[in-house]
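The complex appears here minus one protein chain, its other protein chains still in place.
We just call them A and B in the order they show up, numbering each chain from 1.
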Amino acid sequence: MAKKSMTTNTGSTGRRGRRHPLATVALIMIGLVTTGGAYALFSSTASAEPSSVNTQASVDEGKKLFSSNCATCHGLNAEGVDGVGPSLYGVGAASVSFQVGTGRMPLANQGPQAEKKPVQFTNEQVSSLAEYVASLAPGPAIPSSKYLQADGNASTGAELFRVNCAMCHNVAGAGGALTEGKYAPALAGVLPVHIYEAMVSGPQSMPVFNDTNLTPTQKADIITYLKYLDKNPSPGGFDLGSLGPVSEGLFIWIFGLGAIVAVTIWIAAKAN
Amino acid sequence: MAQHDDGGTTAATGSAVVRSEPPVAKSGTAVVPTNAFENPGLPPHRLRATDLDPQKDRIAERRVYTLFFLSIVGSVFAVAAYVAFPLVPGDTNSVRLNNVFLGIGISLGLLAIGIGAIYWSKNLMRGDEMTESRHPTRGTEATREQAVEIFKLGNKESGFGRRTLIRNSLIGALVAFPLPAVVLFRDLAPAADPVPQLKHTMWATGTRLTHDPSGTPIKAADVTIGSVFHVIPEGLNDKEDRLEQKAKAAVLLMRLKPEDLKISAGRESWNYDGIVAYSKICTHVGCPVALYEQQTHHLLCPCHSSTFDVTNECEVIFGPAARPLPQLPIAIDSAGYLIAQSDFTEPVGASFWERA
Partner (left out) sequence: MTVTETKPAAAPTVTETITAPVPSRGARFTGAAANYIDERTSISGLVKELGRKIFPDHWSFMLGEVALYSFVVILLSGTFLTFFFQPSMAVVTYQGSYVPLKGIEMSAAYSSSLNISFDVRGGLLFRQIHHWAALLFIAAIGLHMLRVFFTGAFRKPREINWFIGFILFVLAMAEGFTGYSLPDDLLSGNGLQIINGIIKGIPVVGTWISYLLFGGEFPGTKLVALFYSVHILLLPAILVAALGAHLLLMIINKHTQFAGPGRTNDNVVGVPIMPIFAAKAGGFFFVVFGVIVLIASFFTINPIWTYGPYDPSPVSAGTQPDWYIGFADGMLRLIPPGWEVVFFNHTYSFNIIVITVILIAFLAIVATYPFVEAWITGDKREHHIAERPRNAPTRTAIGAAGVTFYAVLWAAASSDLMATHFKVTIEGVIHVLQVLFFLGPVLAFFITKRVCLGLQKKDREIALHGYESGRIVRLPGGEYIEVHEQLDDYERWRLVSFNEHQPLVLQADANGQISGAQRTRAALSRWFFEDRIAPATKTDLERSSEHH
């Protein structure tokens, strides 16, 4: 235990102990706020970008795909159909890329929420659809790949994940229940781009985490932490689904006590 | 209770009921049948393979000592694993390997001893069952009389029964002596009365709403529709009792379409353009209620599934909570940052006796 590095201070609960790390935190925060502001500026221009920059051909291709696959529920011009599908004005390319790119859309059947399914379109088709929807009205864009490298600060990411995400997705990203049959899905193995897009677009029950709430760097940190969990299996061995004490309790009753009862039966049985 | 004992001995037709005097105990309502089967006694002893066949006996013996040797191998393996799988800082996989191999070695060392000993006892030790007779748990009449005699002697020699003032004052003293222990625990907690503390939080007029955990202030314009912000009061991170304050002051900030909000009289000015702030601490037993569903505007507590409706001032729509989450009245300051208008107007979190 590295005593020196720990600013322990019993009794008066670390008035001195806190000042030092806080100073660093404050510094980091100043840095984050300035860079975050810059990123926010950048991303807001980026969200308007696709409509002007992207090829009209791709948008047209997207419109065709949209008419044949999405228009039934979202309306011919993505204006939405009352009680069936919401308007897609302003949802942005990120939302399309997430919903279609994870197979949640097109919806297979009405249920509490859209399920993850095998993706029905090629990557090109997904981006065409995204460009078409983005061309209708500005909205969150597909994130820049520099935030998706999982090379940020896992520690900050973990802390932000606990505050903003763990209540629904579970601290280990194992998912959890919401009301009326809805649920927050497990996050293991989800692509960084989809994690990012989900945060900016707020699919279904999930709230939106815009760039002032979680800056792009902070989102990158969260992705870093989630990828850390993916890459590093639990040091304690099999994680039993990371579901916490319930799976541990079931395990000890069924397998732990089960194995031991089997031994007791062997002990008490007469030898041949 | 003794007076009821005879009740059970009422004889019923077709069966005889044992009626006997102590030390033979009463059977109560149990029926002793007149012509029951007799206990046939122990069945004949069956010899084991190891009893009959010296070859099998030798095999069993070999198995037992092999297991014991295997145990030694396991324990040595564990020591080797301790050295061979060091912990590399930052590498959780090294922890995983250390855990698994050290564990395998130790469990082999233990299981082999255990299985060996049990196998030994089952196959090589004496194989037949033995019988031991039981005796009534109560002492024999003679012993009991002696015990009574000792008590009588003790009473006589001390005068415990006779010197009533001594006896009663002693009982009184024995009752009184633990009393200081009750007051001794008072200083576990500070001198201040807890009730006023429970009724107030860090929020005050003009306190800025800031991000949890960074403490950076939040502008109203940042809170877009559908987003949720986890909020702490400005200056919380500098507090010495940071966690105690946070446990009361944590707030959830959401923006809804203003037309979605049902607002009761007196709370009209508590939101800012559809931005509402509610205590994050559940009114049931105090878990953080943080699961906000942006479409249904439900807030769900992950601990006991209490569900609150944000559109309707966080009234309880499901689960064991009894009261709505307290609302924090908010406004914006001249720089456009969100601030609290005041503290919560009611105590936050779980109910307590003095709450009302």
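The rule is short, and it goes like this: a contact is a pair of C-beta atoms (placed from the backbone, for glycine too) under 8 Å apart; a residue touches a chain by one contact, two chains touch by 3 or more.
Since the structure is predicted, the reported quantities are computational estimates derived from the model, not experimental observations.
Contacts of the undrawn chain with the visible chains, over the full complex, involve A, B.
Contact with the chain not shown here comes from a single listed residue; of B:49, B:104 or B:331, that residue is B:104. On the side of subunit A, touch with the chain left out of the figure occurs at residues 1-2, 5-11, 13-14, 17-18, 21, 24, 112, 154-155, 157-159, 162-163, 166-172, 174-181, 183-184, 225, 228-229, 234-240, 242-246, 248-253, 255-257, 259-261, 263-265, 267-269. Along subunit B, the points of touch with the absent chain fall at residues 1, 3-10, 12, 15, 25-31, 33-37, 39-43, 82, 85-87, 89-92, 95, 98-104, 106-118, 120-122, 125-126, 129-134, 136-137, 185-186, 188-190, 194-195, 197-198, 212-213, 230, 232, 241, 243-244, 246-248, 250, 280-282, 284-288, 290-291, 302-306, 316-323, 349-356.
Here is the rule we go by: only the chains that are shown with their structure count from here on.
The geometric centre of subunit A is 33 Å away from that of subunit B, both derived from CA atoms. Those residues of subunit B lying in contact with subunit A across their complex are 46, 48-50, 92-93, 95-96, 99-100, 118, 122-123, 127, 211-216, 218-219, 222-230, 237-238, 240-242, 254, 288, 290-296, 298, 300, 302, 307, 318. On the subunit A side of its complex with subunit B, the touching residues are 12-13, 15, 18, 22, 25, 29, 32-33, 159, 163-164, 167-168, 176, 178-180, 182, 184, 202, 204-210, 212-213, 232-237, 266-267, 270-272.
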